[in-house]
Every structure is written in structure tokens, then in C-alpha cells.
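Here we show just some of the chains, and they stay where they sit in the whole.
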Amino acid sequence: MASPDALLVVIRHAPHGSNWLREGLDAALVAAAFGQPVHLLFMGQGIMALMKEQGSGAPGQKATLPTIDMLEMYDIDTLWVAEGALQSMNLSADSLIEGVTLIADQEVPELLSQHAKILNF
Amino acid sequence: MQYGLLVMGAPYSNPAPHSALRFAHALLSCGHQITGVFFYHDGVHNASSLMAPPQDELNLREAWAELNQQHGVQLDVCIAAALRRGVMSESEAQRHGKQACNIAAPFELTGLGQLLELQQRVDRLITFA
Amino acid sequence: MILHILTKAPDSSAATQMQQALGEHDAVLLTEEAVTAALDPSWVVWQQCQPRIFLLSEDLISRGLASIAAENKLPTLEMEGFVALTEQYEKTVTWY
């Protein structure tokens, strides 16, 4: 799955709380548009970006789900989620959108080492 | 009741201004008055007239200005916090030898004393940060 | 009697500090990131502050947590309920 020339974008911030998530996803989309293979790893509160029932925010605050849905159009189809993070948030995988790949926490260091380029948001 | 709001988060980087604005409209529709909003810390960016978010996102500066125009809510911006962060009125721009400015009426650059006065005057001061 | 407004997650230092400051008759409103407390009904503040602790409905919805909050039977408020709390409590302190 991981390839040495792929970019790993790590997403650690939830929707609405800041602009980190939005700007992290933008970086992933632009890299993909430039033809780079892109993989996403969701850690901690970043997992909230994958909640399937999320709506838009207060008036004028964009929803994240449409951007997540766009990932596939850009050939970004690897969305890793560390199992431990899910558990520590008391979330089950059923709450998340489809197409997410659960990985064991111990695999996270390996993932990072397999990618030559990493951007951490 | 008389309310005052203290807003200390920057637009887009922090949900606080959005929450504050929603709360302000709920206050008004419940029949309360808003004496003033004080922008402090990163909240001073709410006043920037150069803010240009994508068209499908709310322009918070405009939304605050509307609150002033339609409901007479005073919009005060802490001058020390603003200058440090690059938010500057025409007269301050002149004083600092700058070619441009990015804050204008209905926002007013003012001292921190204004916040303490607001806190004394209102029945409730609610912080959004 | 104070209304405490928490805007950060239950595992944040803001949440810890709020918990230390919480008086016996105080109330708590969970907004923004703090609504993730809906995922953790065993969070100590739920007990400590019952029945005067509420989640802001709009922030639950935007984060996809509304149905989880409903399943866990957690008390939610609309924006008007937030206003009503600030009427009722003379002081509010925001923890961020």
C-alpha cells in the first residue's frame, strides 16, 4: 500500500475547531492534483473528520464531508485510522464513513518510515 | 438585560467568532440588548477589512458590521493587540508611517480600559475564545 | 453561582482547570470541541455537575455527534437555551 514516493498527510485536528483540518486536506488535494500519490493517516481528534453524520457548522462555516468525498475523485483512496485512537475516543468504526482502513497502533511508526515525504497537520 | 461580548479568537482559525455571532443573534431575538463587543487577542482579526474568504463562507467582518448597523452594537478593538498583529486604522497607519490601513468604522481601535468599562456597565459579559 | 462554558475537549487542560474551579451549584455548558464529551458518558464532570450540565445542540450536529448524544440520553440545549442559562447565572467563565 505504501510507496516510497508517496506523500503521507497526517490529520490530527477535528472539523470546526480550527482550520488545520481544512488546510491539511487542501494540501493533500493539491499534491494529488500535481500527480503525487497521497495517503492519509487520521490520528486523535482528526478522526472526527470521518464522522458520517456530521453536518455543516454555524451559518457560514463549511462542512468537511464534501471535501472528504472529493478525495476519491483525486485518487486519494487510502484513509488510515489507528484503532487505538478510535477506542480512546469511544468511537466505533460504524460511526465513520465507508472506505476507511483500520490499522493497529503499532503499525503507525512503520507507516511513517515508509513514506519519504510527510506533512503533519 | 444588557450584554457585553469579549471575542478573542481569529476568524477561520477558531470557531469562537462564529459562536459569538450566533449567540449575539439569539440574544437579540430573546429581547436583550448588546452594549458592545470587545475584540482582544487574536480576535482583533475579526475587524480586518482585507479579509476575503471564499464566497461560500461567511465574511465575519461584514457580519459584525451588520450587527452594528442594525442594532447599534459598539465594536471596539484593542489597539495594542491589533497593532502587534497588523490590524491598523488610518490614523495609526499615519503615525507608524504605513501606506495602508485595514480597519475602519464601525470598528474602533481603543484601549483595554474600554473592556473593563464594558464589564462594569453590562449585566453579563460573555467570553468567546 | 457560575455558568462555566467549556470550548475544548474533555481531555484538554482547559477541561481539567474548569473541573477544579467548579462550585457545588455551578452549571456547565459544553460548546465547540467540548461536545466530544458526548462520546464519554463516564467523564467525571457529568456526575459532578448533574443536573446542570448541557451540550450545545448546534455543535453536536455539526460534528456528527447528535445521535450519539441522544443514545446516551445526554441533555442538550439550543442557542436560546444558552441565552437562558446566561440570564439565570450572574457570572459566566469561559474555559478555552
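The chains carry the letters A, B and C, assigned in the order they are written, with residues numbered from 1 in each.
Note that in this section a residue touches a chain if its C-beta (ideal position, glycine included) is under 8 Å from a C-beta of that chain, and two chains touch if they have at least 3 such contacts.
The shown structure was predicted, so the numbers you read here are calculated from the model rather than taken from an experiment.
If you count every protein chain in this structure file, you get A x2, B x2, C x2.
The working rule: only the chains that are shown with their structure count from here on.
Note: centroid distance chain A to chain B, computed from Cα atoms, is 34 Å.
One finds 27 Å separating the Cα centroids of chain A and chain C.
The mean-CA centres of chain B and chain C are about 25 angstrom from one another, to the nearest whole unit. Multi-chain contact residues of chain C (touching two or more other chains): 32, 58.
In chain B, the residues that reach two or more other chains under the touch definition are 15, 19, 22.
Those residues of chain C lying in contact with chain B across their complex are 5, 7, 31-32, 58, 79-80, 82-84, 86-87, 90, 92-94, 96.
Note for the complex: chain B touches chain A at residues 12-15, 18-19, 21-22, 56-58, 60, 63. Across the complex, chain B meets chain C through its residues 1, 3, 8-9, 15-16, 19, 22-23, 26-27, 29-30, 32, 124-129.
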